[in-house]
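Here is the structure we will look at, set down as structure tokens.
Removed: one protein chain of the complex. Kept in place: all other protein chains.
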Amino acid sequence: GGDGADEAAVKACQITDTGGIDDKSFNETAWNGFLRAEEELGVEVKYLESTSEADYDPNIQAFLDEGCDIIITVGFLLGDATEAAAQANPDTKFAIVDYAYEAEYDNLLGMVFATEQAGFLAGYVSAAVTETGTVGTWGGINIPPVSAFMQGYLAGVNYHNDQKGTSVEVLGWDGADGVFIGSFEAQDLGNAATAEMLQNGADIVMPVAGPAGLGAGTAIQDFGSGSMVWVDTDGYISNPNFAGITLTSVEKKMDNAVFAAIQGVVDGTFAGGTYLGTVENGGVDISPFHDFEDAVPDDVKAELDDIRAGIIDGSISTTP
Amino acid sequence: MSTDAPPSPAPVREGPAQRLRAAVLGASARLTGLAVAAALGIGAVVLALSAEETREALDDGLGPALVAGASAVGRAYSALLQGSVGSLGALSETLVAATVLILTGLAVAVPLRAGLFNIGGEGQVIAGGLVGGAVGFAVTGLPLPVHLPLAIVAAGLGGAAVGWLPGFLKARTGAHEVISTIMLNNTLTFVLIWILTLPLVQVEGRSDPISRQVLDSARLPRLLEGLRVDAGIILAVLVAVWVLWFLDRSTTGLELSAVGANPAAATAAGMDPARTTVTAMTVAGALAGLAGGALIVGLQGRITPGFSAGLGFDGITVALLGRGTVVGTVLSGLLLGALKAGGRAMQARSGTALDLVVVIQALIIVFIAAPGVVRALFRVRADVGEGARISQGWGS
Amino acid sequence: MRLELRGITKRFPGVVANDHVDLTVEPSEVLGLLGENGAGKSTLMNILYGLTSADEGEILLDGRPHVFADPGDAIAAGIGMVHQHFMLVPVFTVAENILLGAEPLDRLGRFDRGRARDAVLATAERFGLPVDPDARVEDLPVGLQQRVEILKALYRDARLLILDEPTAVLTPQEADGLFESIRGFRAAGRSVIFISHKLREHHAIADRITVLRRGRTVGTIPAAEADAQELATMMVGRPVVLVVDRAPAAPGEPVLEVRALGVEDPPGTALVADVDLTVHRGEIVGIAGVEGNGQTPLVEAVTGLRPVTAGEVLLRGESIVGRSRRDILRAGVGHIPEDRYTDGVVASFSIADNLALTLWDDERFSNGRTRDFDAVAESARRVVADFDIRTPSIATTAGSLSGGNQQKVVVAREFDRPIDLLVAAQPTRGVDVGSIEYLHQQIVAKRDEGTAVLLVSSELDEIQALSDRIAVMFRGRLVGPFPAPVAKEALGLMMAGVDPAEALGGRAA
Partner (left out) sequence: MSGAAAPVRRRRRFAAFGGLLAALVAALLRADASARTAFVLNDARGARFPLPDLVVPVAGTVRILAALILALAVLLAVRGAGRRDAAVVGVMGGLAVVALLTWAGAGTSISVVSLLRGTLFAAVPIAFGALAGVLCERSGVINIAIEGQFLAGAFTAAVAASILGSAWWGLLGGIAAGALVGLMLAGLTIRFAADQIVSGVVLIVFATGVTSFLTSQLLAGTPSWNAPVRFQAFALPGLSDVPLLGPIVFDQTVLVYLMLLAVAGVQFGLFRTRWGLRLRSVGEHPAAADTVGIPVLRTRYRAVMLGGVLAGVGGSWFTLEAASQFSKEMTGGRGFIALAAMLVGRYSPVGALGAGLLFGFADALATALQRLPVPIPSSLLRATPYVITIVVVAGLVGRLRVPAADGKPYVKA
């Protein structure tokens, strides 16, 4: 607890959804933004974990009672609760990850991400480097925050096929439905789903299922060949034991967005509305190729820059 | 033969007041008190050990560490108490949590009487929430006195249907209810996800897997301005009173108990174990369905994926902690509700991990289920039947 | 082996099951142990076998004191016990049951089935008790199960064999076979403690008889000098009328008519075939027969516990085939099931609830769908008094009653509601003489009120004492009924399948 000199420090508070703070996924990524803010801006940070929907309101209330200056909630399930709290407490700033509102509020920032744009880039790279001509992707549950990655990935592969006359096939997503293991925790199911794709010819797999996605890494290691596209964060860094098989990651830079929101409060520049993370503003992108730097041909890397430009100027559509 | 069977329902009339008195003041209540104390004691040790300040103070020696540990425990437990019963708001939170726990607990207690083990609370909660919620947002133009009861009844029926199936399968084919209820839980979890992806159900213009908002005419009214406790707790208590009558005073209740204790003798007396099985499971499903309904048309106001997570399992804990009796189930629902609400406050105010509350909860039940352990701990005579049986095994 | 028990005392909460019991068994002696239900016989034997420990007293074998902490010690000391409730694992084979705890192993450490068979066959041969070692125990008739129990003890070379009510579930023929074996043991220098409620059997097999009452030894007398009346009085503490006092029947119109009845088990084997039988108001029709000849399915079919596959069953002229058990009971059929433990009472329920069990949803005990506890309690108090059920309170669980008193609960329940037909199966099995006297009087009284009674018993004495007409069942078919009395030998012959004309004629000749 800070007192004395820190009396005036900004208090930034996070409320997780039911995944918990160390979910190796968006709750944790958002929290990383808080930790960076603590370090760089000297703000005081706190979090509360929700175990069920019933916890959202009291958790928000608890932080209001604590006198938090900004409360950031994580996940679309908290959308309504956050909106209601923002309306009732105009003096407190709110932000929410993965949710945007039609209405505009001064003190409420919805932070959403055009993950399909980054997914598109990953799909393009995958199509360019696959040796078997087949890649795969699977998700936790078929909901928009998940399927957006897969949608972009499929579009990116298709774009490569169009441009280069290849016929790379995507397993696990057909534009509307696909392989979903029904869980964000069950690594073993992720392992099985990945193994199935590898046996059926895929050599690159992109899991979109939070920690369950780690199962893809184990499956690829056990299979003995193939690589993985990680999502949300740079998997090369967050999953060191799979660094060698991580082709790239579809980064959804929630930590940056969260940091920016907190910084806005510190600077007094916080504005409500909607923040959309895109390739253009750096809110989403793919990570460096790290160990695969040599495996990805330079001309592909150059094409990626063209594609980025195309996405930014709207000449390339990232949905199939 | 079965001298170890569970206690029979009260043979002669005993007023509810007497029974409540016995439940609160009786030997088993003293035991519950000791059990809670022992569990909190162990929890305190873990808490003190895991508190960062204890570890830091350890550098200065054992004494400061003890003081630091004690103050950490003090802060956590006072938050626990404050957050569960410390204020009107805290009480409200306790009741909010207890509403669902009582109903799902009863959904386990009723079949337990008939020798059936209902692990299917979760699936039944889902069905109740889905159907009740659907009536709540899809049926329009009704006034609250019509719409709300309609939604509640629909929730009960939805749950009843999911409870009926394992009962029917058991009666007809002998399929074990433990298997079929587990499988139905999983099945309904996925059905829920699927339904929530249908545009028909989703909020217009959005594609989140969240249903439309239940109309105000179908929402359980809040009891007090500014507090979250709603009429669901009244519903739960009324239902509990009905279950009390049903199990302990109705003729069907006697049938359930007889079939549970000795199906052969029940058959010989003219009862129909197959029908009783179906009845017990259907009623159980309805109770869990009401829990789901109360949650959706009450607190949540919308259907979300995973809204039922763990509720069925909590119900098992509540019913077993309440020793399968109705009054016991209500009381243990309140106790666990208080632990939930208090645990949340503990996390918020003193940063204690929520998992610790789960551990304390488990310890309380251990000590209640095995009085011998408490006796060994406190070196006292707990004059309660050692290790009384509550469930009746698998039956078959 | 000479056994001496000195001052054995065992207290259970609220009961002193054994109160300073003294008892001796000489080598090569059969000691009869007699006493009312709940007198403490089984408890005493359990102490001797190491299943329960005594609070006071000592056990001496050949003059040396022994302490038996568990049955293993008792077995090692040469004591074997056949329990009142069989200690057999139903799903195991005969050989597995006999050798459990003393299993032969082959070189690989497996249970050696071949040697097990041989061992069983050898023991069976030696004592003249043939069994099929590979049969599953649950498939065997009770008589054979008992034989397995005895072989279990003999295989362990028991020199003192305790038989706790071995004949309660045996047919007379099986009992005779058992007695033959017991004589064999005695001749071989072994001792036997024999418990039975049947005075006749004590006469037949015991050398001396020790009588227990309420946990205490009342006395020991040589069997040769014992007179049935005297024993009964010692046991009960008051004179007992051993012969039922019964006026001639005054039969009225038919109540139960069974026509060409057939019953099959699920695979389609005939259990009962082509049975015709009529029971009138005010008469007792007895059905004798060796158990397993279709009596049980017949009773179950008539009382609605088992589907009828052919023929008709009429109650007061109306068919009850296909109607539910509940309807049949409510239409005025009373049933005393043969197995009171499984079918008669719910052990964990109070006496009051058990007394209301067959009328649980009748308006007598309920208002609408709500139970009327006052009515249940009031009725229970009256019935407990009327039928002299020995219990501290009506809230006591039925499971804690002695066997005789449990049986009284079942009988009282059926007698306390309006019935036109009483179907009583083995109504006095395992019940002491005092209670038998009482139950018999009640059945006759019911008949005299105008109830039709169908009595099924494997106890020929009981059949003869109560019945106005007697039929015999053999292999699913019914012979008779013949007007009572029918000579015991004639019944015995018919039970063995001899043609009735020959059997009855044999008597005439």
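Lettered A, B and C in written order, each chain numbered from 1.
Following the convention adopted for this analysis, a residue touches a chain if its C-beta (ideal position, glycine included) is under 8 Å from a C-beta of that chain, and two chains touch if they have at least 3 such contacts.
Just so it is clear, the model here is predicted, and its values are computed rather than measured.
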{"item": "Missing chain: touched chains present in the view", "value": "A, B, C"}
{"item": "Residue, one of A:Tyr101, A:Phe223 or A:Phe292, that touches the chain absent here", "value": "A:Phe223"}
{"item": "Selected residue (touches chain absent from view) among A:Gln61, A:Asn107, A:Asn142 or A:Thr318", "value": "A:Asn142"}
{"item": "Chain not shown: contacting residue from C:Asn46, C:Thr296 or C:Gln426", "value": "C:Asn46"}
{"item": "Of C:Phe111, C:Phe127 or C:Phe179, the residue in touch with the unshown chain", "value": "C:Phe111"}
{"item": "Per the touch definition above, residue among A:Phe34, A:Phe63, A:Phe76 or A:Phe180 touching the missing chain", "value": "A:Phe180"}
{"item": "For chain A, residues in touch with the removed chain", "value": "20-22, 24, 141-142, 171-172, 174, 177-183, 185-189, 191-193, 195-201, 211, 214-215, 217-218, 221-225, 239-242"}
{"item": "Residues of chain B in contact with the chain not shown", "value": "4, 46, 50, 117, 119, 169, 172-176, 178-180, 182-187, 190-191, 193-194, 197, 267, 313, 316-317, 320, 353, 355-359, 361-363, 365-366, 369-373, 386-396"}
{"item": "Positions on chain C where the hidden chain makes contact", "value": "46, 49, 51-52, 70-72, 75, 81, 83, 86-92, 96-97, 100-103, 105, 109-111, 152, 264-268, 305-307, 309"}
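The rule is simple: only the chains that are shown with their structure count from here on.
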{"item": "Between chain A and chain B, centroid-to-centroid distance (C-alpha), Å", "value": "36"}
{"item": "Geometric centre distance via CA averages, chain C-chain A, whole Å", "value": "76"}
{"item": "Multi-partner residues of chain A (each touching 2 or more other chains)", "value": "none"}
{"item": "Residues of chain B touching chain C in the complex", "value": "1-3, 5-13, 245, 249-255, 257-258, 261-262, 264-272"}
{"item": "Chain B-touching residues of chain A, taken from the complex the two chains share", "value": "18, 48-49, 51-55, 57-59, 62-63, 66, 76-77, 79-80, 99, 102, 141-144, 182"}
{"item": "Chain B-touching residues of chain C, taken from the complex the two chains share", "value": "305, 324-330, 335, 337, 341-353, 357-358, 360-361, 366, 369-371, 373-374, 376-377, 394-395, 397, 399-400"}
